[in-house]
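Left out: one protein chain. Kept in place: all the others.
After this line comes subunit A, so read on.
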Amino acid sequence: MNILIAGVNKSYGDFVALDNINVSLPTGQLTALLGPSGGGKSTLLRIIAGLESADSGSVEIEGIDATKLPPQKRNVGFVFQHYAVFKHMTVAKNVAFGLEIRKRPKAEVKTKVAELLELVHLSQFAHRLPSQLSGGQRQRLALARALAVEPNVLLLDEPFGALDAKVRKELRDWLRRLHDEVHVTTVFVTHDQEEALEVADEIVVINEGRIEQVGTPDQLYDEPANDFVMGFLGEVTRLGPFRLRPHDIELSTTPGAPGVLSGVIERSLRVGFEVRLAVDVEGQGEPALVVLSRTHARALDLEVGTRVWLRPTAGATSVPVLEVASA
């Protein structure tokens, strides 16, 4: 019981949007499709919803072959980046839409709508028009509307992409809590790795129409399958023969243990609580990037021109530098 995608291909003219996608998205979980813009993740989501059809391959939702089903028969809820609320209907009417289409009794519709508006904290706006709501409220409305039909699957296409940073963060936490409450199988598309790492149970990394890696946030972060996944999930720098995260480099002002590389601080930049140093390491073309806390940097009395010694922190995630990737 899950979403099973097998051998899905999709091209737009010469452009290959999806190249032989095989993945199984588990029931009851919150899965993120993560990747750069134009990588094919939205296309995959729309194919699951039936809003677009695959050139080949099959989509199975909860054991039913949905490949040929039109969207209205798939029982999926879809939430769009730009809300797609029905502008001419009140908030309550928007939420009731799917139920009225299904010809549910009036009393039942009313109870259900009230329940959902409560869930998304929009009860007091029931009789307003969407134009009187803020972006975040509209997106919650769109979510309530999608949930009203009790879908097997809830699909969200960059749901927070059009919102400002603060609201995005609030809604992200709220989506996580909502999912813990209603447990509907949820798939959401995002290009924001922080959003995926924070909210999702499982992440599917998609790039250039291919799946790069599938795993839990921890797996992806700690054991990236390749250079691309490592680079996409967070900042990466190079130290000697390895690529690793800048905060996984240990810096000292005295030469110590073996395997330590020496260098000179080239630039120093303070961003809030952290200090970012570019260190010109001997025998290495590009400078290594090191991130320290402000307090730590002050204690070591670091400034441009200081000679430092670097080595990877014990247990740091690192991948060997490939010759092609080192450019």
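We take it that a residue touches a chain if its C-beta (ideal position, glycine included) is under 8 Å from a C-beta of that chain, and two chains touch if they have at least 3 such contacts; residues count from 1.
As a working rule, contacts and distances are computed from a predicted model.
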item	value
Chain not present in the shown complex, as UniProt names it (candidates "S8 family serine peptidase", "Sulfate ABC transporter permease subunit", "FAD binding domain-containing protein" or "Molybdopterin-dependent oxidoreductase")	"Sulfate ABC transporter permease subunit"
Residue in contact with the excluded chain [from A:L25, A:V91 or A:A146]	A:A146
Given A:G38, A:P71, A:G135 or A:G215, the one touching the chain that is not displayed	A:P71
Option touching the unshown chain, where A:I3, A:L44, A:V59 or A:V85 are the choices	A:V85
Absent-chain interface as seen on subunit A, which is shown	49-51, 70-72, 74-78, 80, 82-88, 97-98, 101-102, 142, 145-146, 148-149
